[in-house]
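The complex is shown incomplete by one protein chain, all other protein chains being positioned as in the whole.
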Amino acid sequence: MAVKLNVNSVEHTLEVPSNTLLSEILRDHLNLTGTHIGCDTSQCGACVVHMDGKSIKSCTVLAAQADGADVTTIEGIANGGELHPMQEAFRNNHALQCGFCTPGMIMSAIDLVQSNDKLSAQEIREGLDGNFCRCTGYHNIVKAVLEAQEQM
Amino acid sequence: MEQSGEQLIQAIQLDVWNALHDPEVLKKCLDGCLSMERVSDHQFQAVVSAKIGPVRAKFNALIHVENLAPPDSYTLVVDVKGGVAGFGKGTADISLSSMGDTTNLTYTVKGHVGGRLAQIGSRLIVSASRKMADSFFANFAKLWAENQV
Amino acid sequence: MTTETGIGASVKRKEDARFITGKGRYTDDINLVNQTYLVFARSPYAHAKINGIDLEPAKATPGVVAVFTGKDLAADEIGDLPCGWMVKSKDGSDMISPSHPPIAIDKVNYVGEPYALVIADTPDAARNGAEAIEANFEVLEAVLSTADATSGPQIHENAPNNRSYDWELGDKDATDTAFDNAAHITKLDIVNNRLIPNAIETRAALGDFDSSTGNYTLYTTSQNPHVERLILAAFVNVAPEARLRVISPDVGGGFGSKIFVYAEETAVIWAAGKLGRPVKWRAERTESFLGDAHGRDHVTHAELAIDDDGKFTGLRVSTKANMGAYLSTFASSVPTYLYGTLLAGQYTTPNIYVEVQAVFTNTCSVDAYRGAGRPEATFVVERLVETAARELNMDPAELRRKNFIPPDAFPYETPVALTYDTGNYGISLDKALDLADVAGFESRRSDSESRGKKRGLGYSCYIEACGLAPSQVAISLGAGVGLFESAEIRVDVTGSVTAITGSHSHGQGHETTFAQLISDRFGIPFESVDVVHGDTGRSDYGLGTYGSRSIAVGGSALMSAADKIIAKGKKIAAHMLNSNEDNVDFADGRFTAADTNESLAFGEVAFSAYVPGNFPLEELEPGLSEKAFYDPANFTYPAGAHICEVEIDPDTGVTEIAQFVAVDDFGNVINPMIVEGQVHGGLAQGIGQALLEHGIYDADSGNLITGSYLDYAMPRADHLPDFTVDTTVTPCTHNPLGVKGCGEAGAIGSTAAVMNAVTDALGVIDMPMPATPETVWKVARGA
Partner (left out) sequence: MYQFKHHKSTSVDHASELHSNSDEGLYLAGGMTLIPSMKLRLTAPTDLIDLSSIEGLAGISNSYAGLRIGAMTRHCEVSASSEIPALASLASLIGDNQVRNRGTIGGSLANNDPAADYPAAVLGLGATIHTNKRDIDGDSFFLGLFETALDEGEIITAVTFPIPKRAAYAKFPNPASRYAIVGAMVSDSGSGIRVGITGAGACAFRARAFESALNKDFSVDAISAIEIDHSDFNVDIHASAEFRGHLIGAMVRQAVVQLTE
C-alpha cells in the first residue's frame, strides 16, 4: 500500500506491505535509526516519536495509521546545529549512559513538557512511566527534564 | 492451576454418561470447536478456534479418556497444540452421581499452559482456562435443559 | 594538571553528542548488502527429547533461504559453548560441565532453548519458516526448584543429582568451634530471587563472510569482543582467530548479560560462512527474557556467631546456587570466587566457612549479573548483621562499627582468601548516618504511624572485590583467561592522540573518562584525545568490561602506555634540546631540559617523532606509539554504607522508598558525574531486586511466566526516589590511579538496605524477596 508521510519536514511517499509498522518505516525505509526497538509489547518506550505533535510508540502504530501524518523523530528536533533544549539538558545532567533509551526518553519528555511546563519532579516521574531506562536509575533524567522545562 | 465445579444435568446418569462420549455432543459443548472426531475407542481429535480477547488461535487437541469407571467417573486427558501460541496440557476428573431423574456432574480440572501465550499473557491464563472449562460443562447442561441431546 | 577536563572534573560526555541526536550506531542499526535474517525455533518445553524435526514445511516457506538444526552445526565440527572457569569440589574433583551444543541436538533442557534456525530474505519470512518447523518432542519431567534440584530427575547424563560441584572455602572446624562457643547465634534462611538483566537494547548479531579473503566479521552486542572472538575461534571453532573480526559497536547496556558467548551469535557467524551472505539476528524482548543469562537465584542458610561483647566470632553459610540448564561462560565463578570470598564483608569475623552446591535445573543459564556473587554475599552478611542487632537489641550501626576492620589493620587478610589493601568503613557510615538524618528517624516514624503507615530504616555496609586480578591468582583458581588489560596509545603527527583500550564501554562513558586520563597525563586538550574500543580489528587484545574493572585495570593499562610514551618523548626531547634524557622533565604538557630550562610542547615532540629530520636513527626509532599490558597486583576493594528508609502502607502492602543514601569509597574518582551516574543505576537495580523484579518459572510447565514487560516488573521512574549519594576516599594502594571501580556498588549494597528497612518497618525477621505488595500485606497482617 502507498503511505504518505512528512518526516522531520520532508515529504515521503512509500509503497510498503500493509503489515509495516511506523517504526519499520523510520528505521528500515528512511534509515532513521535513532528510533530504537526494545520490546514487543509497547512498554519500553525506546521507539517514541511524535506523530502530529503527540508522543506515540512507533512500534505500535501501523504505517497505514500514520498515512498523512507529520512525524518528528530524534533526528528532527535540533534546529540546524542548535540542539533542542531537552537534548542539551540530557547532556548537561548526565541523563543518559548507554544511550539506547535516550531518543525515546527525550521525545517523551518533550511532549510532557509541551503539555505542562510547570512539572514537579514527581509529575515528571509519573509522566515518563512509558519509558524504561536500565542505566540511570532515572535520577538524572528527572533533573534534566526539570532543567529543560525552564528553557523550553 | 486447579479448579472445580458442578452442574446439575436434566437427564438420567446413563444417558449423561453416553452423551459425554459422543463426539457430536462434545463438539457442541466446546466453545469454538470446529471439528471433533473419534480416532479410537478412547481417543478424540479436535480442532478448536479459541478467541480470548485479542488472541485468536487455532488449536489441535488430542483427548484421551482414562480411568473409566462407567457410569460413575472417568478422566479426560487433553493435550493441546497451538503452534506459535503454545501448548496446553490438562486433565479433567469427572464424576457423575444419580439424583433420580437428574444427574449431578462434578469436575476438577488441572492443567498448565506453555509457550508464547503463557510467556506474554500469564495474567490471563487462570481466568481463561477457568472460562473454557466452566463453559464446557455449562454448555453440556444447557443442551439437556434445551433437549438438544 | 587540574583543568575543567582533567582528573576529578565532571566533564560532560563526548559520546552523548551522538546518542542525544539519534546517531548512535548499535548492532541492529547496521545493515549489509544482500543481508538475510535469522529466526530461531525455540523449545516450548522445559525438558524434552527431540525425536525428530520435520524441516520440509519450513524449507518450502516463501522467502526462506536455508533451515538448519544442531546436527548441521555438529557436522561442521562446531563445538560446545564452554564454561571458562574450572571450579573444584570439596573432594578435589573437577566441576561437571555438561555438553552444551549451541543448537540443541537430541534434547532440549529449558524453555527457549534453540533447536533449529531459519534464514530468510525478510524477518517475516524467517518467522513464518520458524513457525512451520514441526518437532516431535517427547516431554520429560522437569526440575525447576533450586532448593530441590538435587533430588529431581537427572538432566545431564554426566551430572548425577543435578550437581555441577560442591565447593567450600574457609576453615570448617574452626568455624564450628566458634559456633560451639558463641554467646548468641543469628540464623536466617535466605532466597536470593532470580533476576533477568534486561538491557534495553536486546542482544543482536550480524555476521558477514568475505569469500575472497576468507575473513569473517561479526558485529555483536558484546561487553568483551576479544573474549568473544577467542571463544568462538578456539573452542566453538567457527573460524580461525586471525580470520575473525568481532566488532561491538555502540552497545545499549549490558549489566553482565552481554559478557557471555551465546548460541545466537555462534549460529549467525557460522551461517554467514555457510551461505556466503550476511546474516542478521535481533532478539525480540521475549527471546531476551528466555535466553539472556539470568542472575542471582540462590537458596541459602546462614548463621552468625557472636560473643558476649557483640563481636562476630564465626560465619557459616550453605548455599545452593542455580546454574540453570548449562554452565554459561563464567557461571561457575559467580557463586564461588565472587561470592564466598566476600563473606567477611567489612568485618573482622575470624572464622568463616562457606559451602556452595551448584545445581542444574531446566531453566535458562544463570551467570554474572551486575555485582555477580557480591550482591548475594552482601545480602547474606548484611541481613544477618541487621537481624543480629535486632535480636541483641543493639543499634545496627553500633554493632557494625564494633566489628569493622579498623583503619590501621590494612592490609587486612580475611579468612576467605582476600587481602583488602585499604579502607575506612567508619567514615562512610558516619557520613551516611548524617546524610540520612538517622537522628531524626524516630520522629519521622511517629509521623508515619499517625498516618497509619509503617516506617523502617535499614543499613547495608558492603564490600566488593573489583578489577578481577591478578592473572596468576585467577588462573590458579580456575580462570581460563588472563585478567590483565591492554592499551595502546598512538600519538598522531600533529600531537592528537588515539587511545585504544581493551575495555568496552556500553554506557560507562570510557570515551570521556579515558580521554580525561590521557589529556591530563599529556597536558593536551581533552578534545584532542580519541578513545577507541570494541573492535578486535583495531586493538591487540582485551578482556572487556565487567566486574567494575575498566578504570582500575583498563585505566591503569592506559597509564602504563602513557608512561612509555613520555619516556620515549623524553628521549626525543633530549635530542632536540641537546640535553640528556635523564635531565628532561615532563609536566603540564611540556618536555623541559632541567639544565637549560628550554622546553618543547608535547605536540612538537610528536611532530619530530614522525618527521625525524635529524634523528639518531641508530638509537631512536621514529614514531610515537606504545602498547602496554597491565596486570593488577590485587583486586580493588570499593566499600560503602547504604541507608534506606521506607514507608509502608499496611493496607495495600505498597512500599515507598522515602529516602536512599549511599556513601561509597571508590578511591580516587576521575569523573564524579559519571561515577554518580553509575551509582544511581546500580541502586535502581538493587532496589528493583528488593521490591519489584523476579524471574518466575511455572512449577508445572517450566514455562517462564515473566516473559515480557507485562509481568516482569522493571523499575520505572515513579518507582524510585531521588538518591542522595556521596563518596569518601581511601585511594587504592596498588594501581597508578588509586582508583577502585564503581559500576556495581549500587547493586551490591542497596538490596540488603531495602530489605532491612522493610523488615524493620514490619517488625519481622523473615521476609521473602521481592517485597511485593501482596507479600508485604500478608506479612504485615501476620499471615
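For reference, chains read A, B and C in written order, and residue numbers begin at 1 within each chain.
In the analysis below, a residue touches a chain if its C-beta (ideal position, glycine included) is under 8 Å from a C-beta of that chain, and two chains touch if they have at least 3 such contacts.
Keep in mind that this is a model prediction, so the values were computed, not measured.
Considering the whole complex, the hidden chain is in touch with A, B, C. Only one residue in the set C:Thr387, C:Asn634, C:Thr706 or C:Ser750 touches the chain that does not appear here, and it is C:Thr706.
Checked against the full complex, the one of B:Leu14, B:Ala69 or B:Val84 touching the unshown chain is B:Val84.
On the side of chain C, touch with the chain left out of the figure occurs at residues 124, 127, 131, 286, 651-653, 692, 694, 696, 705-706, 709-714, 719, 772-774, 777-778.
Think of the hidden chain as still there; on chain B it touches residues 1, 51-57, 84-85, 116-117, 120-128, 130-131. Panel shows chain A; residues 1, 17-19, 21, 40-43, 45, 48, 54-57, 59-62, 64-65, 108, 111-112, 127, 129-131 of it touch the chain omitted from the view.
Methods note: only the chains that are shown with their structure count from here on.
Annotation: 48 Å between the Cα-based centres of chain A and chain B. Between the CA-based centres of chain A and chain C the separation comes to 29 Å, rounded to the whole angstrom. Among all residues of chain B, those that touch two or more other chains are 120. Residues of chain A in contact with at least two other chains: 41.
Those residues of chain C whose C-beta lies close enough to touch chain B in the complex are 44-45, 111, 131, 286, 289-290, 698, 700-708, 710-711. Put simply, chain C touches chain A in their complex at residues 10, 12-13, 15-26, 28-29, 124, 198-202, 250-253, 255, 282, 284-286, 506-509, 673-674, 676-678, 680-685, 708-710, 714-718, 720, 722-723, 746. Across the interface of their complex, chain C is touched by residues 19, 27, 32-41, 43-44, 46, 73-75, 78, 83, 87, 90-92, 94, 96-103, 106, 121-122, 124-126, 128-129, 131-142 of chain A.
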